[in-house]
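Below you will find the structure I want to go over with you.
Other chains dropped; remaining ones untouched in position.
Note that the chains are named A, B and C in the order they appear, and that numbering of residues resets to 1 at the start of each chain.
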Amino acid sequence: MQVIPLRRPWTWAASVLVVLIAAGVAWSVATNPAFGWPVVAEYLFHEQILAGLIRTLELTVTAMLLGLVLGTALAIMRLSDNKLLSTLSWLYIWFFRSVPVLVQLIFWYNFGALYAHITLAIPWGPVLYSASTNSVITPLTAALAGLGLAQAAYTAEVIRAGILSVPSGQTRAAKALGMGPATIFIRIVFPQAMRVIIPPVGNEVISMVKGTSLVSVIAMADLLYTAQLIYARTYETIPLLIVASLWYLAVVSILSIAQHALERHYGRGA
Amino acid sequence: MTEPMVRIRGLRKSFGTKEVLCGIDMDVQAGSVMCIIGPSGSGKSTLLSCINHLERIDGGRMWVGGELVGYRERAGKLYELPERKVAKMRARIGMVFQQFNLFPHMTALQNIIEAPIRVKRQPPAEARAKAMVLLERVGLADRAAAFPSQLSGGQQQRVAIARALAMEPQLMLFDEPTSALDPELVGEVLAVMRDLAATGMTMMVVTHELSFAREVGDDLVFMADGLIMERGSPRTVLANPREPRTREFLSRVL
Amino acid sequence: QQPALQPGADPALAQQADPALVKMVPADVAGKPFTVAIALGSPPDDFRNEKGEIVGWEIDILRAATQSLGLGLELRPTTFDTLIPGLQAKRFDAATGQMGVTVVRLKVIDMVGMLTSNELFAAYADSPIQVKTLDDLCGITVATTRGSREMVFAEEHQSKCAAAGKKPINALAFNDGNGAAEAMMSRRADLFWLGSTAVSYFIAQSKGRTKIVGSYTDTSYIGVALPKGSPMAPLLQAAIQHLIDNGTYTKIVTKWGLEKGAIKHAPLNPTNVEK
């Protein structure tokens, strides 16, 4: 006897409707002069826009790396039996999740207003190192510190959740094989935690791509800020925002594909 | 009589206020198989975990291969060793868990070669060759590339045994290795363990498989409430238990 | 160290170092470039041109002034939020960006006046609104920028609207001129109200869709900011006065169409300004 799976006729109707609506929106967007498509085309590959894009990518990669490495360390500290380490980590996460990145950027950039010199000295002893703050903290340093230190606090929470999701039997088995704590973390716990970690970290990376535009407060021109600088001159606000958005769409698409691939990689064996 | 492979004296262990091991004395001779039986919660797993220092102890001393486990003795006190030294000792003791605890993100082969490469610093090629020999021995040479999730329980447990053997341990600890298996699959794991005992491996086996204990075990202890209630040769204890607790337990399991 | 002609510099405005001014420059400042942070705002005050160069009337004045002092000029584009902390951190020697001089601000920084400003109102070409006095703003939504003098004027006028029994002015403070202009273009706001320079430029860009519907003039200054007690403040004042005296100042304001606001004396921390 023939078996017929449940049919959902409205699925087809809805599919058609969705395609029709999508086509309508696309047509309306393409033909509405307010979107300024010629201007979009003119600026899409504009030299300044591309420079901003590269700056965005640079900052994202370096700040995210800093965030991941430091965040992993913080997560391990947070879960450690050592009260001192876990308290320190808790304080760090609390503080750096609280203070807006904008404030942190301004703070690092203008550290010199607060402390004109950075001095490394033994208390009541000789000075080991001293330099003008502004020479040590360049705008790039300030940007990476502001973005990366805050990112580490967020990443730490995500990684902590991931580590907690790995059954304790895994650690016991690895210990019983004579593995040291570092090997256990790197080879056994972390790869399994990745399954839970990847989607939220994907979010964080994608947020960071756009979050880099905060560095405009310390005079660094990322993709979005570059677009803003251009429309500040030409008042072609919407077309230039579309230019920036198209690039963001491209970057996020690539990142989403990477995320998908990583999820597959770390999902293997499950 | 030679120095036993495992010597345990006055071992005590509590979780919080609950005393789980209340003074255990035990010797396991090199090359012999010690079986441990007892009701749930009697402290069998905890005992094994203390032997390779997966748990801290609260009193007593243990030696494996003549070496004090997890501690250094000085001036009548035991000082815990740093993790690094404990790891070195653990590498000489293999352990097999009830729940297998294979690493799910690695294939059978990768599970086996991981510790020899990372801990013993064996060259990967050598580790792989040795692992294949072990897989052959547990009858799984053709499943080397399978992930644990693609293996049956019995196959997983045999890989877990091969993984422990890859470290070439002096002593193997088995914690109810067949309890999580369908009855059909129990036989294949016991067969591997039987072969292993025949090669002269020193083994401590917590098990409910009394026929295995009778056949393979050189000694048997019955534990209850953190104490060794009865000990002797498996045939004697299983056929003629002296203690009423032992008798009651055996009647429920058989 | 200083290139012959910086990007965006106008050769017609180039100055020789003035020996009298150069003499005044303290030894620890001489030889180092004079760093100025700019909140890149709306044209023509200070903005990036098509080539990405920083230009504007404020830039022209500051470049000519530093040249007269025999100093190099180093521009540090940034946003408003870092201007004051940066000055206080001595990251910059000065800061600019259409900064109005007010009594409150003078408590924190020193300022040298460069121009008196007036403000214009822009609206859609079809708008019936006409602004003759600020009373005409009561009950109307105006878009301007945060920290602008316009916000202060609007706030001070609220009591007069209330006294006349009219609705208050709904003044929206945007991050920048573009946000304000865009709000007017999407009819969120009835009027776009900003410095005449910015509004004129916007009208020119809007290709006839907008028009000027009124103006407001007061006598307060737009100036360049320096850290409180900076030894460079009187120097800069002298240098700008030098430009006024030798006619370069007039060339600059004419070039940017700002003759109406031109000043005769460059004041340091002028007190005849609104509160």
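To be clear about the criterion, a residue touches a chain if its C-beta (ideal position, glycine included) is under 8 Å from a C-beta of that chain, and two chains touch if they have at least 3 such contacts.
Model, not experiment: these values are computed from the prediction.
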Overall composition (this structure file), stated as a label formula: A x2, B x2, C x1
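The criterion applied here is as follows: only the chains that are shown with their structure count from here on.
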Central chain (by mean CA position): A
Longest centre-to-centre distance from chain B, chain (CA-based): C
Averaged-CA centre spacing for the pair chain B and chain A, given as whole angstrom: 46
Rounded Å distance between chain B and chain C, as computed from the means of their C-alpha atoms: 81
Chain A-chain C separation of Cα centroids, rounded to whole Å: 36
Multi-partner residues of chain B (at least 2 other chains): none
In the complex with chain A, residue positions of chain B that touch it: 49, 52, 54, 83-84, 87-95, 97, 99, 101-107, 114-115, 118-119, 147-149, 163-164, 167
List of chain A residues in touch with chain C within their complex: 47-48, 102, 106, 109-114, 116, 133-134, 216-219, 221, 228-235, 237-238
Complex contacts: residues of chain C adjacent to chain A: 37, 40-43, 47-50, 52, 76-79, 81-82, 85-86, 88-91, 176-178, 181-182, 202, 205-206
